[in-house]
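Quick one: the structure is below, questions incoming.
Of the protein chains in this complex, one is absent; all others appear in place.
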Amino acid sequence: MTRLILRRLALGVLTLFLISLIVFAAVLALPGDAATAILGREATPERVAALRDQLNLNDSVVTQYLDWIGGVLTGSFGESAATQQPVSELLSDRVANTAFLVFVAAVVAIPLSIGIGVWTAMRRDRPVDHIVSTSTLVLAALPEFVIGIGLILLFATSVFTWFPAVSLLAPDQRAWTEPSVVVLPAATLVLAVTPYISRIMRGSMIEVLESEYVTMARLKGLPERTVIWRHAVPNAIVPAIQVTALQLAWMAGGVVVVEFVFSYPGIGSLFIDAVGNRDILVVQAITLLAAAIYVVLNLLADLATIAVTPRLRTEAR
Amino acid sequence: MSATETAHEPSVDVIDLRVALTTSGVDVVDEITVEVRPGEVLGLVGESGSGKTTVGMALLGHVRRGGEVAGGVIRIDGRDLSSLGERELRSLRGGVVSYIPQDPGTSLNPALRISTQLEEILEAHAPEGGAEQRKARVREALEEVALPSDDEFLKNYPHQLSGGQQQRVAIAMAFANRPHVIVCDEPTTGLDVTTQARVLETVRDLCQSHRVAALYVSHDLAVVAELADHVAVMYGGRIVESGTRDQLFLEPRHPYTRRLLRAVPDIAGKRTVVGIPGHAALPGSRPQGCYFHPRCEFARDDCRAEFPPVTELGEGHKVRCYHVADAVQKPPPEGAGQAEKPRVGDDVVLAIKNLNAHYGESQILFDINLDIHHNECVALVGESGSGKTTTARCVAGLHKQWTGEVSLHGTALEESARKRSNEERREIQYVFQNPYASLNPRTTIGQTIARRLKLFGRGGGREIGSKVGECLERVALSSSAAERFPDQLSGGERQRVAIARALAAEPSMLVCDEVTSALDVSVQAAIIELLGELRNEIGLSLLFITHDLALIRTIADRVAVVTGGHVVEYGPTEQIFTSPSADYTRKLLANTPSIEVALGHATTGS
Partner (left out) sequence: MTDQTVEQALDLVPEAGPEAPPPRLQRFQWLGILRNASRLTRTRIGLGMVGVIVLIALLGPLFAPHSETEFIAAPNHGPTSDAIFGADALGRDVFSRFLYGGLSVLWMSAAATLIGVVIGTAVGLIAAYSRNWLDDVLMRLNDVVLAFPQIIFVLLAVSAIGPKTWLIVLTVGITHAPRVARVMRGAAQQIVERDFVKAEEVAGEKRSRIIMEGLLPNVTSPLLVELGLRMTFSIGLIAAVSFLGFGLQPPAADWGLMINENRLSIAVMPWGVLLPVLAIAVLTVGTNLITDGIARAAIGLERSNE
């Protein structure tokens, strides 16, 4: 088993390396180069040359990459073209808010969707199941910004005005000091993610409920409670682990749109601003962060799967 | 209860049971009437689609999703199952009536330890006992089935045990609460012959020592002959004949029973195998009248009108047929393609010398030496994991990791099929085990065969249609089958198509890889007949891979017995069966169930 884990770790590192290559390559795709992009309208030939020098843009591609990746690994992502601040500072300002948002969304979404999945699986084909199924179908289809705007229309403007449509926070203020600001963005994320996890959970629960070993458990005369919670759920939950990890990883991207909709001061809106400003270093840093989160989450999901699947922990005879 | 009382009171009493599909009302089984007394074994025999498993499960008050009990009475220990509530039913299952599943690999929860799964059945039915007491009972139960009872073993997960061990755990679970009734659902399917023998012994001993009434569901007549006191034969969801074991095997009366017995291979080789033409109809498409009449040579108008009522033949022997007298008078036919064996040529078609094969790091085959002459059928017999299929794959070039020499007509062949010439590939054709997987579901039969003809230059252009028709007719299929897709054909028909596809190339040699293992007994026999006939007609060498010794008795010229990657014995068929020299062969022969041996003398079906 340790060999399996080490192999996964090694693959993860390799993937991160290849990801960094792609992210770095974005700079190379700039028309002109980073210097002209950063200076924008103020780009005079002398300034561009000076900036090029400063950013080592005259070095070979390989050197530039090594410089950059070296910086990344030591926590330095360069300076933002828009604000001249070190990128890492910009990030650390905003990371906490986004982390809080995602945390709240996850803590609500995961138990909710697993619960819905198990519940509807056990009431398969009854009216409740149909209603939930149609709802998840609709929610799964809607782009998250549509869900966000829908929530704004419902709860922040015309119908009810319970929550703010825009997150008004002071630049240094942390989101948890003003919880009402988090409610709608978190709700959007929850509504975006729950349909997928609950559908997988329902599907896998139904499959497990029809399995030979669950039938056998019933034929042994075990109480239904035992059949569901000892025999069915532990096996059904395995696919849900993978999906949950994927949804959490998705949130790294979904959060971008959601924060924009609500003007929530997190990494997502920082990303959008940076894209708008062609602030390539900030964009690169956040992209790398998102991709790294995906790799780590995937690894954790694999480890969790190994932990709950005896067949993978031990060797078959 | 006194001895006389138990003798009168059947543990299982089923009267006119009917199980139907909920949505359509179509019946799966109907008019099922059986009884089993304590200490007795009732063998419920049938092929696929007969409904035997449905009857077995009904005794536990369980019907598969989509079906329901639609009529009749089931009494266990005198209690009517339909009068029981959920709770009472649950206490019955695992406590009074136990179930031994067909496939323990999928019936044991892969995520729970053996100890948990054994303890919980005790806990469910005797919750007052403490944990210590339960643990002791679990150990007892394991010892009863000759499994280790130490903590080490108990900590195992199902996948860490072998198939035989898993099944014995299932048996231990079933007997743990000293039930009165046991339903065994083909529990030895997929087990090796040797393991099967041990498992059957265990079941028989436990049933006898605990005076359990057992219902043994099976398609394997030989196993039933060894185990059962009474037998009931099912066809199309009805019981068509029932009686004591001797009555059924020595004096079968129903045409289906008689033909079924002739389809079972005889390990003594005194009779040929005969298939039953056609195939059994599934629920919903069963014919009017007697369900067997489309395949019965004695069918007349009354058979086509209404299902025959029960005829008492005396001493508990019952049959449902209008023309028992006719059936008895006419002796069953001889199997085709087996009595008149073709003359074996002198030239060697395929020579295997020092074949060693690996899977990754581990070695599978050790110095295999075989040769097959023109028109010869060589059977390669072994249990699962013995290396017989690997040998076949090496010969065909499907398995590439091998050394040694495999020569066709004297020329050495490359390891992989891709590297061989088109001619070489044409000469050796392969038929796979699973007819449900060996044909492309998205091409018609005609397209599949036409493709094969073109690939090997055996036809093309305008006449391809008639060539395809010829290929199909050669395997006793009508040429109209060319328009069909595989899922419109039965298993037996698909296997014929697979053979037709192989023969389309006009090969010198056919490698048959367990080609009958996935088929019913009657269909299996028909395929054996077909292969025999083909050998006589067109002169074909066969490398026949199987785990069933008795099967090849009547068609093989020479037999190679293989175990653990070694050929332990290799010689003419007669010699292998009558005077085997290897211990392993002797063990195999002894452990293979046989109707004749079980009854002490040969069946004549008269």
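Labels for the chains are A and B, by order of writing; each one numbers its residues from 1.
Everything below uses one rule, namely that a residue touches a chain if its C-beta (ideal position, glycine included) is under 8 Å from a C-beta of that chain, and two chains touch if they have at least 3 such contacts.
Just so it is clear, the structure is predicted and the values come from calculations on it, not from any experiment.
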Touching partners, among the displayed chains, of the absent chain: A, B
Omitted-chain contact residue, chosen from B:398, B:582 or B:597: B:398
Identified contact with the non-displayed chain, of B:343, B:442 or B:462: B:442
Which residue of B:452, B:467, B:535 or B:558 touches the chain not shown here: B:452
Residues in chain A touching the chain absent from view: 11, 14-15, 18-19, 22-23, 26-27, 29-31, 120, 124-126, 129-130, 132-133, 137-138, 140-146, 149-150, 152-153, 157-158, 165, 192-193, 196, 199-200, 202-204, 206-207, 239, 242-243, 246-247, 249-250, 252-254, 256-257, 260, 271-272, 274-276, 278-280, 283-284, 286-287, 290-292, 294-295
On chain B, residues whose C-beta touches the chain left out of the figure: 396-398, 417-418, 420, 422, 425, 430, 432-434, 437-443, 452, 455-456, 485, 487-488, 498, 501, 505
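In this section, only the chains that are shown with their structure count from here on.
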Chain A-chain B separation of Cα centroids, rounded to whole Å: 52
Touching residues (chain side chain B, partner chain A) in the complex: 57, 60, 62, 65, 90-95, 99, 101, 103, 106-112, 116, 120-121, 124-125, 157, 159-162, 173
Residue ranges of chain A touching chain B (in the complex, touch as defined): 210-213, 215-223, 226, 230-231, 234-235, 308-311, 314-317
